[in-house]
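The following block contains the structure, expressed as C-alpha cells.
For this view, one protein chain was removed and the others were kept in their places.
Then we have subunit A:
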Amino acid sequence: MGLDIEANKKLVEDILEAYPDKAKKDRKKHFQINTEETKESCSCSLKSNIKSRPGVMTPRGCSYAGSKGVVWGPIKDMVHISHGPVGCGQYSWGTRRNYANGTLGIDNFTAMQITSDFQETDIVFGGDKKLEIICREIKEMFPLAKGISVQSECPVGLIGDDIEAVSKKMAKELEMPVVPVRCEGFRGVSQSLGHHIANDAIRDFVMGKADLAETGPYDVNIIGDYNIGGDAWASRILLEEMGLRVIAQWSGDGTLNELEIAHKAKMNLIHCHRSMNYMVTHMEQAYGIPWMEYNFFGPSKTYESLRAIAAKFDATIQENCEKVIAKYKPQMDAIIGKYRPRLEGKKVMLLIGGLRSRHTIGAYEDLGMEIVATGYEFAHKDDYERTFPEMKEGSIIMDDPTAYELEELAQKLNIDLMGSGVKEKYVYHKMGIPFRQMHSWDYSGPYHGFDGFKIFAKDMDMTVNNPVWNLIDKKEKVQTEGASV
C-alpha cells in the first residue's frame, strides 16, 4: 500500500512557505515524492550536493569531518594530525565510535586528539615549520606509529601553507608515510568532498605500496565500513564463515598495511558507497578489481547480499553461503518473531549521512516498520537513484533538509520513530517522538550483520515502546485533511 502522493506534495509545499522566496525556491528542488514512475525509472529531478542555504540549521558538516572523522581517523596505527586550531580535533575526538583493537597511544591512535593547536603566530607566519617539528615529536612520542596523516583545517588552506612539501620532507626523514590531506572545511558543500579528498590521498600516497605474501582466489576487501560500535567485525565474521579471506578492512579497525595490500584482492565489497566509491572505481581501473555494493542491515538484505557476493565466487563459497544463512536464519526468525509484533506498522522518518538512509530501510521493514520519509545530509544523484526503488510510492525523499523542515514533517506525518544524529536527538525527545541516533548507533551497536540485527531490533523496540513517551502529552500537528499516511 502506498502513501498519498498528492497530500504529501502539498505537505512539503506548505512547510516551505515559511522561507523567504529565494530560499523557498531553492529548498523546493530538494524534495521529491516517490511515484510509480520515479520508483521504476529511478529518475529524479531532486537537487543534491549543492550548497546549503545560509542561516538555516543544516545537519551537514564539512570536508574535514569527512576526511578525518570518517575516512582517515579510523586507521588505527597511523597518527592523524588535526592541523590547525584546536576545535576541529576536539569536536571529532572519539565521537564516531570507530572501534579498534590495540592499545591506545601505543599501537592504536584512534581515540586520541592530536593537533597542532594553531595560535595567532601560526596564522601570521605559517605553520609549516611547526608541522615539521610535530612530525618529529610524533615519532618520538609514538615510536610504533606506522605513519602520519596531516588533516588540514580551514586556516591552513587560506594562509597558503605548503603541507605537501613538509610531508614529503618528513616522510623521507622519518622513513614512513606522511600524507598531506587538503580537507579544509570550506572546501565543497558538506562532508562529501572530504571523503573524496581523503580517498585521493589514500590512492596517491599509500595504495599498492606493499605486497601480500600469498594471494588466493577468495581474497576480498571490506571497503567503506568504519566499524562503528564494531560493525565491520560483525560483517567480517560472515564473510569469513563463508570462506572468503578478508585481506583489508577500510577503514574501521584498519591499518596502514591493509591499505597498502588491498590492491591484491580479487574483489572489493563496498558498504558505504557514498564515501568510498572513488576508491573502488579507481582500483577497478588501475588493478582490474571488480567491486560490488552490499547491504548488511537486516536479515532480508543480508541474505540477499551474501548470496549476491557468493554468486561472484565458486560452488564451494555458494554452498558455504547457504550454510551460513541456514545457521543464522533461526536466530533471525526468533528475533523477528519477538519484535515484529511490537513494531508492526510503526512509521519511521530517517535523515542520515550517505548510505544508511536507504540501506537501513530493509532492516526496519524486516521488523514490519514503514519508512514514510527519508533523506540524506550529503548524498549525490546516484544515491537518490538507488533510493527511489527502495521506498514506497508517496513517500518523501529529501536532500539536506533543515531542522525546521524535519520537525514540521515529523509532527505532520505523525511518525513513531525518528532516526538521525545527536544535533537532532534531543529536539525529538522534547516533542515526545522516539528517536535513535543513526550515526553512532546511539552508543549501542553493532547494527551490521546478523549479530548486529539482534541489537538493532532490540534497540528499536526499546525506543519505540518505552513507557516514557506515554508521559508526554503530544500536541500532534497531524494533517487534518487527506491524511497522508
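By definition in this document, a residue touches a chain if its C-beta (ideal position, glycine included) is under 8 Å from a C-beta of that chain, and two chains touch if they have at least 3 such contacts; residues count from 1.
Going forward, contacts and distances are computed from a predicted model.
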Omitted chain per UniProt, picking from "CoB--CoM heterodisulfide reductase subunit A", "Acetolactate synthase small subunit", "AIM24 family protein" or "Nitrogenase molybdenum-iron protein beta chain", is "Nitrogenase molybdenum-iron protein beta chain"
Full-complex touch with the removed chain, picking from A:I114, A:M267 or A:V280, is A:I114
Filtering A:R236, A:H273, A:K346 or A:K412 for touch with the omitted chain leaves A:R236
The missing chain sits against subunit A at residues 18-20, 22-23, 51-65, 77, 81, 84-88, 90-93, 95, 99, 101, 103-107, 111-120, 122-123, 130, 133-134, 137-138, 140-141, 143-144, 146, 153-155, 157-159, 185-189, 191, 210, 212, 229-230, 233-234, 236-237, 240, 246-249, 253, 255-258, 261, 330-331, 334-335, 337-338, 402-404, 407, 421-427, 429-432, 444-446, 451, 454-455, 458, 472-476
